[in-house]
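Below is the structure I would like to discuss, written out as structure tokens.
Up next, chain A:
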Amino acid sequence: MMGINLFQILNGLTFAALIFIVASGFTLIFGLLRIVNLAHGALYLVGGLAGYSAAKASGSFVVGALAAMALVAALGAVLDRGLLSFVRGVELRQVLLTLGVAFILNDISLVIWGGDTFSVPVPAALRGAMWIGGVMYPKYRIFVLVLGLLVFTALWLLLNKTRLGALIRAGVDDPEMVEAMGINIRRVFLGTFMLGAALAGLGGVVGGAFLTLYPSADAEILVFSLAVVIIGGRGSLVGAALGALLVGLLNAIGQVMFPELAYFVIFGPMAVLLAFRPLGLFGRAA
Partner candidate 1 sequence: MAAGSPAAMFCQLMRKRVPDTILKLDHVGVSFDALKAVDDVTLRVRRGERRAIIGPNGAGKTTLFNAITGVVPPTSGRVEFDGRDITRMPPHRRAACGISRTFQITNLFPSLTVEQNMQLALCGLTPRKFSLLGSGGLTDTERDQADRALALSRLGPRARSLVSELSYGEQRQLEMAMALAPGPRLLLLDEPAAGLSPAERVIVADVIRSLPAEITIVLIEHDMDLVLSLVDWVTCLNNGRFLAEGAPAEIRGNAEIQDVYLGKAHRHA
Partner candidate 2 sequence: MLEIRDLHSFYGEAHVVQGASLTVRDGEVVALLGRNGMGKTSLIRSVMGLSAPQVRQGSVAWKGEVLTGMKSHEIAGRKIALVPQGRRLFPSLTVTEHLTMIKSARARNGWTVDRVMELFPRLAERRQHRGNQLSGGERQMLAVARALMIDPELILMDEPSEGLAPVMVQHLEGIIARLKEAGLAILLVEQNLYSALAVADRVYVIETGKIVHEADASALVDNPQSLIRFLGVH
């Protein structure tokens, strides 16, 4: 019995790590640029598929991941510069524009990859299972857990210990003013957007290796990201980490304890939480 418990907790943690990687990109863009990028899921999917092709072609998981991040960051740049710059500052328009982009990206990936189910090949060293605290557990999932922690640390340092972090936040509050202070705010936004997008691409490759990639995988990961960010509170990295943890564990344990209630297990507590803290655990009023 003990074994099963640890097993389920590991499941929750590793799943949480993956959705954190994806959701951190989402929260970066959402929290700091105030853009609810509903194309984030599509970037995840496209990144994953591109990573799959690159990994297949090169035989290397790392090459796949890098290729995916680069491609998706470039897509992010196009999205930001080419499209979002037309609707800057109007939240609702941005949301809906990214939704349109999500449709397009999703459809394009269907044309290119044909809608079969793909899984990114995992390097040999990470294949198979290992013993942890008395349970057999896949090595790859442990790797995902470690990667999640690394991403968290790196982002935290970037935002809180660098000037860039402050710049980004100021730009969100009043871009005109930042511009008037001599900073090319557009470039800062672009950089942030590309970073957020690249994280979606990374998530696509990492997640694509065990959750597989298929049409509508974008919507599912997006829903998880939304839940994470809503629970954690806009723009809070720590919130996103906590939210991911909560969603991951609820998902894992909820499915065991209340198999009938699948989605309710995640969104029910979320709704209750929001009734008391409308801005999420770490959300601050603007």
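FYI, contacts are C-beta pairs under 8 Å (C-beta built on N, C-alpha and C of every residue); 3 or more make two chains touch, one makes a residue touch a chain; residues count from 1.
The candidates came about this way: all candidates are chains of the complex that A comes from, given by their letters.
Fair warning: this is a prediction, and the values are worked out from it, not measured in the lab.
Chemist: All of 1 or 2 belong to the same complex as chain A; which of them touches it?
Modeler: Here, the candidate touching chain A is 2.
Chemist: Within their complex, state which residues of chain A touch candidate 2.
Modeler: Contact set of chain A toward candidate 2: 163, 166-167, 169-170, 172-174, 176-185, 284, 286.
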